[in-house]
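Below is one structure, written out as structure tokens; the observations come after it.
What you see is the complex with one protein chain gone and the rest in place.
For reference, chains read A, B and C in written order, and residue numbers begin at 1 within each chain.
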Amino acid sequence: LNLPPETFRYLRRVQFAETDLAGIVHFSWYFRYMEEAEHALWRAAGLTIERAGSQTGWPRVAAAFEYKHALHFEDEFVDALRIAAVGRRSIRYAHTFVRGETMIGTGTITTVHVSKRPGEPMKSAEVPQDIVARLQAAVRTAPG
Amino acid sequence: LNLPPETFRYLRRVQFAETDLAGIVHFSWYFRYMEEAEHALWRAAGLTIERAGSQTGWPRVAAAFEYKHALHFEDEFVDALRIAAVGRRSIRYAHTFVRGETMIGTGTITTVHVSKRPGEPMKSAEVPQDIVARLQAAVRTAPG
Amino acid sequence: LNLPPETFRYLRRVQFAETDLAGIVHFSWYFRYMEEAEHALWRAAGLTIERAGSQTGWPRVAAAFEYKHALHFEDEFVDALRIAAVGRRSIRYAHTFVRGETMIGTGTITTVHVSKRPGEPMKSAEVPQDIVARLQAAVRTAPG
Partner (left out) sequence: LNLPPETFRYLRRVQFAETDLAGIVHFSWYFRYMEEAEHALWRAAGLTIERAGSQTGWPRVAAAFEYKHALHFEDEFVDALRIAAVGRRSIRYAHTFVRGETMIGTGTITTVHVSKRPGEPMKSAEVPQDIVARLQAAVRTAPG
């Protein structure tokens, strides 16, 4: 299977509690898998998306997934992740899921950078360019 | 707030386990809320989406959500659901989430009708017209 | 079925995402059901277990469940909850789950009262007697 070039690959195995009575992974889990992969990319870049006591955050403003084939208990799959777009205040990630040669599905998540102070409403904030540079470097240098 | 007319309204309260360390409902939960509302619509129509031993099913082929405002622990909200499109083999549901006068977000889920026999791959199947008629009647006659 | 007298009854329907590939509710969900019932009791007592910005909390220190019969998709069941013990710094809740005349299982959760200030470790704190009195009154006056 041709995975998109320059992707960060997150390897994951399906756990029992992620399946439903239809015998396959419940569709809501793909959103958690995408988030796990995104946070793994941040760690690979030497970052963490949530520093304790931090006054910034990255809430999600849009999420979507298209399902092609089902995942089953104990399947191993790869979520190949790339940065699809960087806006002034947002980052959009694109995800391609494969199990061996089988395309499982594709998805996107858009996050915005916000500042949050106790007792105040969240405000959107500019995306720090050094964070983008480090994430992009981690994608480029990822094995696979 | 003006909810779309002719919607089925699913009332729900946020539970503790649905929140994350950011203090708000985790974004993956909106997909479960949408599914809960859809299944409640089926029950209101005198149907169930999963009959034990049934050889048909309704897997999801696409799901998306756009987030406007966050939900918090113990918030009560409404998912106003309507049938946005009926294809030969698929149904698309559109969801609008509100908490009081606050728009929380909007989403869609597309399901396909399939037949599944033990030991055979799933095959897409035509959407039964009587099911569509009953779902639409349940939307029209829903209180609110 | 003889439910224990003087219990708070939490009515719940099984949702699709709570089932697993064995076709029954995943065993981890009973712990979430127990917590939902406990928080519903707090609301019935005019309380909330988590006030925004509060410097106290009720973390769980022990949880257990014994499973007798399975729950299935769309089953309606009751979690009958009572306060089993009140210690100086803890409350233990006992839960009995039934679906109609069928005993589903029993469980317990022990919570401790803690004070938490930003930047300091949590410390256990005395259980406020007025909270206990209000919870017990809510159990006694619960319908059913």
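In this section, contacts are C-beta pairs under 8 Å (C-beta built on N, C-alpha and C of every residue); 3 or more make two chains touch, one makes a residue touch a chain.
Keep in mind the model is a prediction, meaning the values are calculated, not measured.
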(request) Can you pull out the displayed chains that the omitted chain is in contact with? (result) A, B, C
(message) Among C:R13, C:R32, C:R92 or C:R134, which one touches the chain that has been omitted from the display?
(response) C:R32
(request) Determine which one of C:A70, C:V86 or C:V132 touches the chain that has been left out. (result) C:A70
(request) Go through chain B and note every residue touching the omitted chain. (result) 16-17, 19-21, 23-24, 26, 28, 53, 72-73, 118-119
(request) State which residues belonging to chain A touch the missing partner chain. (result) 15-17, 32, 35-36, 39, 43, 48-50, 52, 72-74
(request) Write the list of chain C residues that the hidden chain touches. (result) 21-22, 24, 27-29, 31-32, 35, 50, 57, 59-67, 70
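Criterion: only the chains that are shown with their structure count from here on.
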(request) Could you work out the angle of the rotation that brings the CA atoms of chain A onto the matching CA atoms of chain B, rounded to the nearest 5 degrees? (result) 180
(request) Mind checking chain B against chain C and telling me if their interface is mostly the same residue numbers on each side, over half, or mostly different? (result) same
(request) Write out the two chains that share the greatest number of C-beta pairs in contact. (result) A-B
(message) Centroid of chain A to centroid of chain B, CA atoms only: how many Å?
(response) 24
(request) Provide the C-alpha centroid distance between chain B and chain C, rounded to the nearest whole angstrom. (result) 28
(request) Any chance you could list the residues of chain B touching two or more other chains? (result) 32, 35, 50
